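Yeah, one chain of the complex is gone here, protein chain that is, but the others are all in their spots.
Moving on to chain A:
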Amino acid sequence: MAAETGTPTTLTLKSNDDELFSVAESAAILSVTIRNMVEDGCAGGVIPLDNVDGKTLASVITYMNGISAIPADEEKKKSYRDKFLSDKDFETLADMVLAANYLNMSCLMDAVSAKIAQVMEKKSVGWVRRKFGIENDYTPEEEAAVKEEHKWTFEGVETDDDN
C-alpha cells in the first residue's frame, strides 16, 4: 500500500455508516487521532472511524482539505473557518463538535464550540433545554427564585425559532 516517493499519500477513511472517503494524508493528519494511527502503521487499508457518520465525515474532510490548502496565515485560516461554519445549523454543529473531539482536532473543536456558543448567546432557557435534551429538575418555585436573582439577564432574549 505504501506510496511511491514523491506522490502524495492518500488515506481511505470509513464512517460508521460504511461510507468510504479518500483524503490526502497531509490533510487527514490534522486529526491527531488519524496521525497516531498513521504513525503506528495502522493506516494501511481502510481507517474505520466508528464515532463519525458519513454526512459529518464528508463535512470534516471538506474542512481538512480547505484549511490545509491555506499557507501559515492565521488570519486567512480564521476567515476560512468562519465561512465554513456560517451556514451550519445547530444539529450539524453538534455532530461536528463530537467528531472534532473524537478526531482530536483542536482548531476545529475550538471554532465549532465558539460557533455553538454564538448561536446560544441570546437564546431562551427553554431553547437550550430542548436542544441539549436537558430535563428541568427545578420546582417552579426554585426556578422562579433563580430567575429572580438574575432578572436582568432575561432582557434581550430572542424569540425561540425551533417551534
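Definition applied: a contact is a pair of C-beta atoms (placed from the backbone, for glycine too) under 8 Å apart; a residue touches a chain by one contact, two chains touch by 3 or more; residues count from 1.
Here is the rule we use: contacts and distances are computed from a predicted model.
Visitor: Write down which listed name, "RNase III domain-containing protein", "Large ribosomal subunit protein mL44", "Cytochrome b-c1 complex subunit Rieske, mitochondrial" or "F-box domain-containing protein", is the UniProt protein name of the chain that is not shown.
Guide: "F-box domain-containing protein"
Visitor: Using the document's definition of touch, tell me which of A:82, A:143 or A:160 contacts the absent chain.
Guide: A:143
Visitor: Would you indicate which residue among A:22, A:36, A:62 or A:153 is in contact with the undisplayed chain?
Guide: Counting the whole complex, the residue in contact with the absent chain is A:153.
Visitor: For chain A, which residues reach the chain that was dropped from this view?
Guide: Chain A touches the chain not shown through residues 74-75, 91, 94-95, 97-98, 101, 109, 113-114, 116-118, 120-122, 125, 128-129, 131-138, 143, 146-147, 150, 152-154, 157.
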